[in-house]
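Dropping a structure here in structure tokens format, bear with me for questions.
All protein chains but one are shown in place.
We call the chains A, B and C, going by the order they appear; numbering starts again at 1 in every chain.
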Amino acid sequence: MQLSKDQLRAIEEQRGTQHSTRRATVPPLDEILYEPFPVLDHGFIRVIDYLGSDSAVVQAARVSYGHGTKRLREDGGLIRYLMRNRHTTPFEMCEIKLHVKLPIFVARQWIRHRTANVNEYSARYSILANEFYLPTPDHLGTQSATNRQGRGQPVGASEADLILKLMESDAKSSYEHYRTMINEDEDGKPSVADRSGIARELARTVLPVSFYTEWYWKTDLHNLLHFLQLRLHAHAQYEIRAYAQQIAKIVNLWVPLSFAAFDEYRIGGFEVSRRGRMVIRRMLTGEHVDKASSGLTAAEWTELMNALSDQDP
Amino acid sequence: MQLSKDQLRAIEEQRGTQHSTRRATVPPLDEILYEPFPVLDHGFIRVIDYLGSDSAVVQAARVSYGHGTKRLREDGGLIRYLMRNRHTTPFEMCEIKLHVKLPIFVARQWIRHRTANVNEYSARYSILANEFYLPTPDHLGTQSATNRQGRGQPVGASEADLILKLMESDAKSSYEHYRTMINEDEDGKPSVADRSGIARELARTVLPVSFYTEWYWKTDLHNLLHFLQLRLHAHAQYEIRAYAQQIAKIVNLWVPLSFAAFDEYRIGGFEVSRRGRMVIRRMLTGEHVDKASSGLTAAEWTELMNALSDQDP
Amino acid sequence: MQLSKDQLRAIEEQRGTQHSTRRATVPPLDEILYEPFPVLDHGFIRVIDYLGSDSAVVQAARVSYGHGTKRLREDGGLIRYLMRNRHTTPFEMCEIKLHVKLPIFVARQWIRHRTANVNEYSARYSILANEFYLPTPDHLGTQSATNRQGRGQPVGASEADLILKLMESDAKSSYEHYRTMINEDEDGKPSVADRSGIARELARTVLPVSFYTEWYWKTDLHNLLHFLQLRLHAHAQYEIRAYAQQIAKIVNLWVPLSFAAFDEYRIGGFEVSRRGRMVIRRMLTGEHVDKASSGLTAAEWTELMNALSDQDP
Partner (left out) sequence: MQLSKDQLRAIEEQRGTQHSTRRATVPPLDEILYEPFPVLDHGFIRVIDYLGSDSAVVQAARVSYGHGTKRLREDGGLIRYLMRNRHTTPFEMCEIKLHVKLPIFVARQWIRHRTANVNEYSARYSILANEFYLPTPDHLGTQSATNRQGRGQPVGASEADLILKLMESDAKSSYEHYRTMINEDEDGKPSVADRSGIARELARTVLPVSFYTEWYWKTDLHNLLHFLQLRLHAHAQYEIRAYAQQIAKIVNLWVPLSFAAFDEYRIGGFEVSRRGRMVIRRMLTGEHVDKASSGLTAAEWTELMNALSDQDP
């Protein structure tokens, strides 16, 4: 991640200001406000603003369940109760706004989370910077044999070398042609005097999906946790997972009780099917059950055995 | 509106606390935070929290349109441009959370605005208070003859008297029976020792829709302005309009530039149809156009003439 | 449920027509189209239209996963795979439209499912019929001692008698007053000549939430299954559960493979937490684990033991 001097100055300015407010604040999140956390080779995530905290979740639950709940449960217990029973609306009472720089192919997966607000940098208005994603060799995996959508082991050094060279030279040459098509220099003057150039919205069609874009993205805590559950998953593409992992750290600073409950009931837990339940019951009575006698498919059997093994997710 | 001593104390406590934050704040909104503004006879609206300001709208627009916009337009001009051209996503970058006390029949209209987060007081968990809406005589209108869904002139004094007595005695007797069915006193003990009482979720079915409920309601500025446009409208039922009017004042404190643009392009403007446009063109050439020669329906003609008359909305 | 002669004739007419279409059809669902299925004392559910079938789910999945999937899996296997792994978007490719008659308090719970389209009978435009929900004595339960929001055992006969009499007389008298306030007879003439009456939107505020309303409700299969999961649950109020149970039968006719997968992975399954998983692991090694040594809360322990007991959900 490299920020321009202008960007660094703007961030310093934002971070340097302190206001007084009656609103609930979360000091550990305030502490990192506006700060860019690097993701991948050129990407970042910055927290721009937030609304609510663990207390807002509790407050919303208590308006629903009445004041009786106050005596019954401490905040942490109430939050765990809500998470366990999928009472999701109180988690919608917190909101966060992020500034994210990310490759287009990651943005295309991310945008599928529809319950969010987005303002993206427009390549119709503005000229894109010469920044594209290049994997590190250890993330350059083969097509996975077991998971039809994922990647397997890293390729060998010479294969990696061949591929990274192709990736880099293609991206560089695309960008060069993009600028040729626009025919506009840094000061907005024609690069070549006697050429007209074409519209930005057309020229950008030659850029690969590895190029970086930026957006402001705002969502509520319930939908953010759902995003995390899908995008922290081992089946998610590595590059979006890298963003999810950074966001998970931010959520942990912001709403530690909610995040702990999320970890307990979503990330660390697992779902058992009707037949899976029968298998566990039979096992608990001491019966020996194997794949053939379980009534499960091969994939279900593997998943259940993994969930019951010692390897933690 | 009457608040209990406990409620007043809790509000004082919330209002008394000041935090330091790096987040953008809006001092005029901070000033009224948590304060209950009365609506109707027992209702209120309180601002609980907010995220963003007019600057957040501008900031989001600028990430889309690039830095060039910075030189071109001042904030107010950019916001008016966004509003005029229905570039709605930057307005989604602001969020507000309200605590509202409102009659059930108003809540039923309000909840139709789906892009919002809600936590409502649950009459399955808790006992409802003895508070119901009783119109003032001047709002006790007849069924409108011109607007099939609305109300016309106030009824006469004796009619009003008859009706308000019926409304009040029905509500009181329903509440009394509700408490009889629950059979539970203030301390959670049976009111009548040898009766079991029925579940709250069943007993509440006898209460009229004039009874008050409460909720936390959180939405973004774009959807809030859409709510206002529909619910400030003369065709909206008076009781929900009363809430919309209070919210409009709050929005004006929060995002004065956005609210001014909303007033200019939505509230104070009007929409002309394809045929309506032809009518205006013909008029501007000096042609005399009347209802018959306009090609408009009677309703469209009336609306257009009203829009072009001196009476301001 | 009682339908007027006009309504019955309209339904017969709808059911009597057959069209020819290239669209995919589901004959068992077509067979019951427009037919009213009774729910509670005066409610019903009718299927008005539908789009898609199990094949549409498969078709959508295959556009995502490519044609390779065709060879790999049969339709049922693919649908189970999607359900197990919460790949929810293919289920959004089916849509259904229902006509529902339901008490207002049920409508208030139902409407919280936001991803749906609704057109409700408007009591601002039209006069409500004299139909209200009266529980049968066996559903007249006490407030539950164990579940703070639910109901327990049915009350005794004399208590039931007392309560039902109150419910019925209150509803009847409210309706009578409602008509008095409107002062309009069947032909739209004043019931009492020298009274003006008040607007419908005001008069209806005296009616209890036990009164019936009607709506068209349209949603996609993914959101419908989510509705069913929450509303078939034992913790859902009995009255909305009755609607969910009827809808479940309809879904089973419409998309039997999707419904079977839903039953296997959602209804018949259960979710285990991180700590719950440890408990099962310890038990499987033969260790004796009890509530105290489990590390679970009392509620979690009970839920886990129930899930592992012989009692099927």
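FYI, a contact is a pair of C-beta atoms (placed from the backbone, for glycine too) under 8 Å apart; a residue touches a chain by one contact, two chains touch by 3 or more.
The model shown is predicted, which means the values in this text are computed figures rather than measured ones.
*Asks:* Any idea which of A:Leu78, A:Ile182, A:Leu257 or A:Val272 touches the chain not displayed?
*Replies:* Of the listed residues, the one touching the omitted chain is A:Ile182.
*Asks:* Touching the absent chain in the whole complex: find that residue among C:Arg15, C:Arg112, C:His235 or C:Lys249.
*Replies:* Final answer for the missing-chain contact: C:Arg15.
*Asks:* Could you pull out which residues of subunit C are in touch with the chain that's been left out?
*Replies:* The list for subunit C reads 14-15, 17-25, 30, 33-34, 49-52, 56, 59-61, 63-69, 89-90, 92-93, 95, 97, 99, 117-122, 125-127, 214-216, 218, 220.
*Asks:* Tell me which stretches of subunit A touch the chain missing from the display.
*Replies:* Looking at subunit A, the ones touching the missing chain are residues 103-105, 107-108, 111-112, 114-115, 118, 122, 124-125, 133, 135, 139-144, 148-152, 155-156, 159, 163, 166-167, 170-171, 173-174, 177, 180-182, 184, 195-202, 204-210, 237.
*Asks:* At which residues does subunit B meet the chain that is not included here?
*Replies:* Within subunit B, the residues touching the omitted chain are 65, 68, 77, 80-81, 84-86, 89, 112, 148-149, 230, 235, 263-265, 267-277, 280-281, 283-284, 297, 299-300, 307-308, 310.
Criterion: only the chains that are shown with their structure count from here on.
*Asks:* Taking each chain's centre as the mean of its C-alpha atoms, give the chain farthest from subunit B.
*Replies:* That would be chain A.
*Asks:* Provide the C-alpha centroid distance between subunit A and subunit C, rounded to the nearest whole angstrom.
*Replies:* 34
*Asks:* CA centre of subunit B versus CA centre of subunit C: separation in Å?
*Replies:* Whole-Å distance between the two chain centres: 29.
*Asks:* Between subunit A and subunit B, what distance separates the C-alpha centroids? Give it in angstrom.
*Replies:* 35
*Asks:* In subunit B, which residues are in touch with two or more of the other chains?
*Replies:* Where subunit B meets two or more other chains at a single residue, that happens at 118, 122, 125.
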